[in-house]
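Starting off with a structure, shown below.
With one protein chain withheld, the remaining protein chains of the complex are depicted in position.
As written, the chain order gives the labels A and B, with residue 1 at the start of each chain.
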Amino acid sequence: MPDSTLTLHPHRLLPADPGIRAVAAELYDSVGNLPIISPHGHVPAQWLADDVSFADPTSLLITPDHYVNRLLHSHGVSLSDLGVGRPALDAEQSRKAFRILCSHWSAYRGTPVRFWLDAQLAGIFGVTLRPSAETADAIYDQIADCLARPEFGARALYDRFGIELLATTDDPCDDLAHHRALRDDPTWSGRVVPTFRPDRYLEPNGPTWIDDVDRLAEVSGIETGEYDGFIAALADRRRYFVEHGAVSTDHSHADARTDVLSAGDAARLFTLARKQEATDEEATALRRHLVSEMARMSCEDGLVMTVHPAVRRSHHTPTFESYGADVGCDIPIRAEFTDALRPMLQRYGTHPNFQLVIFTLDETTFSREIAPLAGFYPSVYAGAPWWFLDAPDAIRRYRAAVTETVGFAKTSGFIDDTRAFCSIPARHDMSRRLDAGYVATLVAEHRLDLDEAFDVMHDLVVTNPRKTFKL
Amino acid sequence: MPDSTLTLHPHRLLPADPGIRAVAAELYDSVGNLPIISPHGHVPAQWLADDVSFADPTSLLITPDHYVNRLLHSHGVSLSDLGVGRPALDAEQSRKAFRILCSHWSAYRGTPVRFWLDAQLAGIFGVTLRPSAETADAIYDQIADCLARPEFGARALYDRFGIELLATTDDPCDDLAHHRALRDDPTWSGRVVPTFRPDRYLEPNGPTWIDDVDRLAEVSGIETGEYDGFIAALADRRRYFVEHGAVSTDHSHADARTDVLSAGDAARLFTLARKQEATDEEATALRRHLVSEMARMSCEDGLVMTVHPAVRRSHHTPTFESYGADVGCDIPIRAEFTDALRPMLQRYGTHPNFQLVIFTLDETTFSREIAPLAGFYPSVYAGAPWWFLDAPDAIRRYRAAVTETVGFAKTSGFIDDTRAFCSIPARHDMSRRLDAGYVATLVAEHRLDLDEAFDVMHDLVVTNPRKTFKL
Partner (left out) sequence: MPDSTLTLHPHRLLPADPGIRAVAAELYDSVGNLPIISPHGHVPAQWLADDVSFADPTSLLITPDHYVNRLLHSHGVSLSDLGVGRPALDAEQSRKAFRILCSHWSAYRGTPVRFWLDAQLAGIFGVTLRPSAETADAIYDQIADCLARPEFGARALYDRFGIELLATTDDPCDDLAHHRALRDDPTWSGRVVPTFRPDRYLEPNGPTWIDDVDRLAEVSGIETGEYDGFIAALADRRRYFVEHGAVSTDHSHADARTDVLSAGDAARLFTLARKQEATDEEATALRRHLVSEMARMSCEDGLVMTVHPAVRRSHHTPTFESYGADVGCDIPIRAEFTDALRPMLQRYGTHPNFQLVIFTLDETTFSREIAPLAGFYPSVYAGAPWWFLDAPDAIRRYRAAVTETVGFAKTSGFIDDTRAFCSIPARHDMSRRLDAGYVATLVAEHRLDLDEAFDVMHDLVVTNPRKTFKL
C-alpha cells in the first residue's frame, strides 16, 4: 500500500551502519543549527530589498528552478506549462503546473531535488502529504495560504532560514541598487553581497559583446574603444563592486585556460574584436588572457576568484530559442585544470592576496588535478561539489576524492549556487549531513579522533567559507 | 583447509550491513523470479529455431565466452586450447579445455565471471564441487550427462530460464530465416527478435564495405551505386527487420559523433567511397553523417537506437589474425557524448518517435554527460552498465553516478549483451541483486520510502526495459 505521508526523518542522509550513524548524528547535531553562509548563488537581491511576498507556489518552487524543470522535460512535459520563459502564469495555469510536478513525483526518486522539495514542503510549509496527482491541489492550497501571510515574506524567510550572508551574481554594469538599498536600510540586519560575473565581457565573439563593452564605457565613464581603457573600465567596476560589499568574482567559460598574451598582442586582438574582425581562435586567445587579467586584478583588489568551466550551455538550440538560457539543457564536458591554469598560477599562485576556488562538473579532476593543485598552491581552494554534483553520493565521492590529497582545510565549504530561495536551508542541511557521515566514517575507522571530528565539522560550516571567501 | 564445495548463498551480492541487507533481501525477493527481458544480446536465433542440443560443456560454457577466455589468455593460456577461432574441439580437447578453466579457478576470484560460472554450474547443472584441477573431470562429466538429456535442449532452457523476450544482433542483409521460423512455429511460444546492426555498412573505408554495399543492393533489390539508393536500401532493410519483430538498431563506432553533411556533400563522399577514393577523414565524416541518418529513420520507423562507442577492437593484431574478432582483446578508450551527439539531438532529441539509449565503457561519462543528457532530452535513456562494467562494484558506481541526476525512470533496465546462453539468468539475477542493494541503501538512509522502493525494483526489471525498447 502506498505510503501517503511526507515526513523528514531526523537521521536522513546519515550512513546506515548503526555505529557510524551514532557518531554522524552527534557530529551533525553540533552544526545543524549554525547560521548559513552562502557565498555563491543566484537569488535576486530585489526580493530582499523590497521584502517581496511570493505570488504562488509555482512561481516560487517550480518556474525558477531548472533542477526541477529539466527532469519534468525529460519525461515529456513542456517547459511552457511550467511557466519557463513565459509571462507569469495565471492562477489556473499555476495550479496546473503544480499538479504536473506532483503527478511526476516518482521521477525524482533517488535525486537530491526530491530531498530539497521534501524539506521545503514539510520543513517550511508544514505539508504532511506526499505529493501525487491526488494530493496536488491540497498541497498547493496549503502553500498558497502560507505565502499570503507576512511570516512568509522574503525577509521573514531570510531570518527564519538563519542566513548570515547571501551572495548574488551580478553583471559588471549592474548599479547594485538593491544591494545599496539593503545596506542603507536601518530595518535590515542581514548581509547580501554582490558577485562580479564578467563572462560576457571576456568573450569577444559573444553575441552581445560589442554592446556590452559600449555599456561598460557608459557605466564606468571610461572609454573602452582601446584595450587599455577596457581594462581600466573593468578594474573600475570591480572597485564599484568592492565598495558595495563584493567578495568574489565568478567565471564560467568553455575551458579554464589562462594563457597570457603580450601587451601588444592583447591590444591588437582587442582592436580586431572591436571591429568584429577577430577569428574565433583570436577571440578565445583574448578571453584566456583576460581571465588571467582578472587574477592580476584580484591580487590588487583582493576579490576571490572562482572558476567553474566546461559546460556546453543551451545544448538544445531550439529550447534556447524558445525559452532562453538556464532552463536545464546545459550539459557538462570534460574539464582540464593542470595545464589550463598553469600560466595564471605561475604568476599569481603564491601571491599573498590571491585566492582561487576551482569548481567542476567533471569528477575526474577532483583527485587528479584539483586536490593536487590545492595541496600545493597556498592560493588554491578545492571548490565544493557543484550543480549536478551537489547530491549525496557525489558529495561523498568528492570528499573521498580530495581529502586524502588536500585534507579538509583547503576545501571551500559548501556553496548552494541556487535560484530557488526556499531550497537554501535544505541544501546546506544536506551538505552538513553528508559531511557528518564522511567524517564519522573516518572516526569509525580510526583515521581521525572524535575531538578532531567536531573541529572539522565546525570548520567546514564556518571557518572554511569565511577563509575561502575572505568574509 | 580449502573449501571444496560450491554453494550459492541466498544473500550473495547483497550489502553486508545487516539492516540494509534485510531490506535488500525483501526487495530482491519481490523481483527475483520475474521473467527475463533481454533486449540486447548475441545468442544465435538458430539455437532456438532448431532447438539444438549442446555438444559438450566446453563449447557451451567456454569457447563462445570471451569474458572467460580473455582472463585465461592473460595467464598464458593459448586461445587455441580453448577452441577459439578453430574447428570444433574433439572430446579429449574439450575435456582438456575444461581442465584448464578449472585449474585456473583462482584467476576469477573477485570477478563477475566467477559469479556467473558459479551460478551456471550450481544453478543449472547441480554441481556441488568447487572447480579445481582435481575436480575438473567429475564436473565435466556431470555437465556432459546433463547436456545429453532433453531438458537441457535450447528451448527447454529458454523456458526454464523464464525468458520473456530475447534479442539477437544481426547483419542488415541477414534473411532472418530463424526468426521467421520461430515466429511461424506453432510449438514455440517464446519471443526472439532481431536487432539491426549496420556498423560495417556505415564505415566506408572498412575492409569489407564495397562488398557489403553490393550485397545490400542484391538483398534489397535497390541499386546502391549512388547515395540515394544506398539510403533507400538501408531504410528497406530496416523495414524488413521491423516486419520480423525488430525493436532496435545498434551502433558501435570508434566515436559517437553525429555531424550532419549537406545532401550534396553526403552524395559526393559516398561516390568517392564507392570508388575507394575517400580519405580516412572523408570516410569518417560520411560515417558520422550516416549515424545521424539512422536517427532520422528511427523517427520514421520507430526503431529504438542504441549506441556504445569507443572501443579499440582487436587491440592485438596478431591475435585477430589468428583467431578473428570478439575474442577478448577489445580495449576501451575515452568516450565523449555531449558534443558528439549534439547535431543529432538538435534535430531529433525532442521528436516523439525517437528513443536513444547510450551505453559506455568510460565511467567518467555517467555523471558528466549521460545522466545530464537523459535528464533533459525526452528521447535519451541512460544505458545499463555494459561489458567490463557489467560487474557488481561497477553497477553500484553506475547507480550512484546517474540516479542523482536522472532518477531511475530514464535508465534502460538491464541488458546482458551475452553470447553465453546459460549465463543469461545469472546476469539478470546479478543485476537484480545489486539494484536491490542500492535501493535498500536509499531506504536505510531515508532517501526513499519502502513502498517506493518496491515500485522502483519492479520498474527496473519490467517497466523500464519495456518503455526503453518499446516492447
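The rule we apply is simple: a contact is a pair of C-beta atoms (placed from the backbone, for glycine too) under 8 Å apart; a residue touches a chain by one contact, two chains touch by 3 or more.
Please read these numbers as outputs of a predicted model, since none were measured by experiment.
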Which one, B:23, B:71 or B:286, makes contact with the chain that was left out? B:71
Which of B:391, B:409, B:426 or B:460 touches the missing chain? It is B:391
Using the touch definition up top, pick the residue from B:108, B:196, B:240 or B:421 that touches the left-out chain. B:108
Among listed residues A:309, A:372, A:413 or A:465, the absent chain is touched only by A:372
Contact set of chain B toward the excluded chain (per top definition): 1-3, 9, 11-18, 70-71, 73-76, 106-112, 114-115, 130, 312, 315-319, 328-334, 361-364, 388-389, 391-394, 397
In the complete complex, which positions of chain A touch the hidden chain? 17, 19-20, 336, 338-339, 342, 345-346, 349-350, 364, 367-369, 371-378, 380, 400-401, 403-410, 441-442, 444-452, 455-456
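FYI, only the chains that are shown with their structure count from here on.
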Distance between chain centroids, defined by C-alpha means - chain A, chain B (Å): 40
